[in-house]
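Only a portion of the chains appears, each positioned as in the full assembly.
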């Protein structure tokens, strides 16, 4: 246990719990929806990632309920390891077995393809509505809103080829987010998510039609800020659409 | 008293108070609306059920204000039993007599017909609007939204005939909730609620036109999650309807 947990208020397992409570209040992860994963970028092994388990009330998560994996994808710990054989939360049935989040391969894709420090997945109604209003489109575009400046300007590092943050988007830039089609099983989104990440090197998020959004960032606070800024923009976009205002200014 | 109450944070009487405060913040039980009942599934007598009283501010409930009944329907305790003769809350008039919730026969129906572990009744505006938008329909249907997967897949046990959870609904499944007509007196809903529960063995909730919703689950946390997921879906459905997007995908 000492390997994976500590009482530091910045420990990934604690931050996952703190942020899930915040996301619950925003209606992003109600009904066990959504998920979050944080990479221990400042710890002794920055390839260690913490992942909230599947099918759990996100606002009531406890740090010891996390799965721990090592990149590129080896599970190091499951919360079922406990000697008692009981689930770690009184909310769960006595024979409950923790399962890794179905988001796990998707989170790993963001870590491995973009060197992310944290990944957030929500069922935000703004995200779902944006994919429904533009059900015939495969990308979502918006420009000329100040909040766009909260998002990173990304570019390939000429030496390593890696996509890196080189600044912030500008007010007049067009934010383009790919929309991928949902699949019956969440893990089956992996291929299309990876393709979207590669096809849209300027994006720090992918929308999933009728489902929600995946957002990642260099560290947990950047991922949180990008998620907030994108949700603000999607909320505004829906209002603009309803008022007949184009989302991209000529 | 020792029979019915304890200081355990998982005691049904305490959880009812905790959840009512949460539901109040969601605008589900304002103005004394709605109610909740929890069965003591992990206690020495799993047929004991706790029920919030009638006409009380739900967010200010105290554990000792609960009614206690034994299934199939015998009242074991009323909060008026106290020796002082005073109501248990300073919010109430001095001559106040607690009355069992008018939802009581409806909650008992969910316990007896579906072997539920908890029942939630709210006046959610999303539930009421869904019954008004489709005022000529007797059921509400929705498909192809990821959040549907938070709901249980139910089936009759071939040996006992009981409706049991056999898994989760799939993304492409159609959630169908029966809509029953409201009646002047809440207890008069009992017959049509029971009929709807029997006619819709795949449903874990019943909508009541111009009134709200009844949701139940295997235990209190499942009931809470189902209620959250269904309310999310109803909220989304109203937005989809206003944007001309069909609720069931062909």
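Per-chain numbering from 1; labels A and B assigned in written order.
As a convention for this text, contacts are C-beta pairs under 8 Å (C-beta built on N, C-alpha and C of every residue); 3 or more make two chains touch, one makes a residue touch a chain.
Owing to the predicted nature of the structure, the values given are computational and were not obtained by experimental measurement.
Each protein chain is a copy of one sequence, and the assembly as a whole in this entry counts 4 such copies (shown in place: 2).
As a convention for this text, only the chains that are shown with their structure count from here on.
When chain A is fitted to chain B on its Cα atoms, the angle of the rotation, on a 0 to 180 scale and to the nearest 5, is 90 degrees. Between the CA-based centres of chain A and chain B the separation comes to 32 Å, rounded to the whole angstrom. Across the complex, chain A is touched by residues 9-10, 144-147, 150, 170-172, 218-219, 221, 224-226, 228-229, 231-232, 235-236, 239-240, 243, 245 of chain B.
On the side of chain A, the complex with chain B involves touching residues 27, 30-33, 57, 90-93, 123, 125, 128-129, 132-133, 135, 182-184, 208, 210-212, 242.
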